[in-house]
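What follows is part of the complex, with its chains left where they were.
Chain naming follows the written order as A and B, and within any one chain the residues start at number 1.
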Amino acid sequence: MGKTSTGNFFEDFKVGQAFRHATPRTLTEADAALNTALYGMRFAINSSDVFARSLGLPRAPLDDLLVFHVVIAKTVPDISMNAVANLGYAEFRWGVPVYPGDTLSVSSIVLGLRETSDRKAGVVWVRSTGINQDGDMVLDYVRWVMVHKRDQAAPVAPAVVPRTAPAVAPADLIVPEGLSLAAYDDGAAGSSYRWEDYAAGEHLDHVSGYTLEDSDHMFSTRLYQNNAWVHFDAVRGKTTRFGRRLAYGGHVISLARSLSFNGLANGFRLAAFNAGSHVGPTFGGDTIYAWSEVLETASLPGRTDVGALRVRTVAAKNQGCGDWPGKQADGKYHPAVVLDLDYWLLMPRR
Amino acid sequence: MGKTSTGNFFEDFKVGQAFRHATPRTLTEADAALNTALYGMRFAINSSDVFARSLGLPRAPLDDLLVFHVVIAKTVPDISMNAVANLGYAEFRWGVPVYPGDTLSVSSIVLGLRETSDRKAGVVWVRSTGINQDGDMVLDYVRWVMVHKRDQAAPVAPAVVPRTAPAVAPADLIVPEGLSLAAYDDGAAGSSYRWEDYAAGEHLDHVSGYTLEDSDHMFSTRLYQNNAWVHFDAVRGKTTRFGRRLAYGGHVISLARSLSFNGLANGFRLAAFNAGSHVGPTFGGDTIYAWSEVLETASLPGRTDVGALRVRTVAAKNQGCGDWPGKQADGKYHPAVVLDLDYWLLMPRR
């Protein structure tokens, strides 16, 4: 291919290999507005400078998931251009908030490699870290992804499977410096339910649905400079097992987060993902619904103004979530489910 | 539903009830750019800081209709989640201009309620007011909307129908403070026609048409954080009388305003709506055309540089407006008409 790249294949990776990913990205107010326009996000902290200042922040921070989308996009050319599927996330924490004007850079290190039994592909574990222009960590996570082999016969090293934590401990969640919720305004935020009002086991049907067009998911994915061809190329999409373009899985995460406003409006910050699975593919024309279950509530060391809520949000397509579609008796997912995400939210206490 | 909301139904409203709507929104340069990208707006005052400064403003103000879209969107979760149809507007005035960096908040009060004769729904009149971070009014209007009843048998109070003014008087139109049109540049604005050149009865065919895709109207409506499900959910849309998603009526107003540039390029500011009706539904794939009629010209107290033009703009779909589709001899609208809007424009005088 000369100077052009078709990306790395499974046999190109080595455990311990480090990548400094290309194209640092300065995020701006425009990314904030586009995040609203793409997902209909309504969280006050990301919508209003006045609201954010009332919490001790300098201005409205960018949506936590926007930071995720930009960080993961940077890793695509090196890590997942030839992905079969994105398998999971662990030890996934947000660090300092990102504000308009901040410039993000991303690096990764290969933690593990394991060829599939059919030798056609392999699982690559990477730890990726996004930092701002001051070197402060904005997002750090382990992700594993199945990547095609270029040559099925290529020899590979013995499997190395890293051990990752099953969940992020509440004490490890990062509360933004300077944040104080004393003046938190429920009316502006859109909910009077605070941390104390939620209990483990509680279910929330987020009611509404968002139909996703091909134009929409391509727009978001280009914005993040994610160049994974599966999202953009309808001609080549015909040659895949799906027979068409595939929506970026992160787009569905953001839609589910936006839908979750109805019931979790005071979950003002994503602090961590404990685990996440893109259970099924989403395509242009699909309509996304979501429901959530409160898994756990946790106080945070030294804080009486903010607590943590561990939530599982499940997104399903083309049917409402009033009957809580999830894992079935046989251990398989209901066929409508496309996302199963386990995460920590920060929420104001009374 | 526990902590999630399905919105208010007709029987939930009381005359005098006040709402402070959620999610204050800081508008930025990005909203200005998106307003251009969504509607193709070409008014110089909103496009160029240099042009705006030549008129005595600090910089390019945001499009007046963008302010409307954001304000009305804030009212949706409380007022019109269960709307059957948006029926009308009155006493609708813009106040201080909105600039990038301003944060808008919105409140409403219920002015009137009247159940429909079939008892399935009722009309809700509200006065809604948007203010900026300094408490200055940016938009104030009365709107009435037909809202479903949750329970057809629910008893309701006797009807209260507020009296609204048939039009905004020219003396009540608000001219932005500091505005001076002495240096108004017709060439930059794109028209040499000024206030004196228009006469009541004059008709203008705005010539061009804009085709609207589902992706487009959903994008704009999410940007405003308008969460009315009828615009977003193709699955549930199949259960409605239209059998599909419905474009946000405000999207059509902005398209009509954009088309009206051809003939009304110097109508640099919307000062008021006298009345407005979303005559018919618009769907993805429809093409919007528009024509206008000058209803009245009015001088403004103490101003020789700016006058007011009362205009009626009618938008039709899927056919040009060279034959002025509007109300027919039988009093019904031509079936292509989707919007009939009566408003005041500010325009430079000679």
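Quick note on the criterion: a contact is a pair of C-beta atoms (placed from the backbone, for glycine too) under 8 Å apart; a residue touches a chain by one contact, two chains touch by 3 or more.
Remember, it's a predicted structure, so these values are computed and weren't measured experimentally.
> Quick check on the homomer: 2 copies visible, but what's the full number in the structure file?
3
The working rule: only the chains that are shown with their structure count from here on.
> Using mean C-alpha positions as chain centres, tell me how far chain A is from chain B in Å, no decimals.
So the centroids are 36 Å from each other.
> Any idea which chain B residues touch chain A in the complex?
1-6, 20, 22-26, 28-31, 33-34, 77, 100-101, 103, 105, 133, 213-215, 218-223, 225, 227, 229, 232-236, 245
> In the complex, go through chain A and note every residue touching chain B.
28-30, 32-34, 36-44, 47-51, 60, 187-191, 193, 197-198, 202-211, 213, 215-216, 262-265, 285, 287, 318-320
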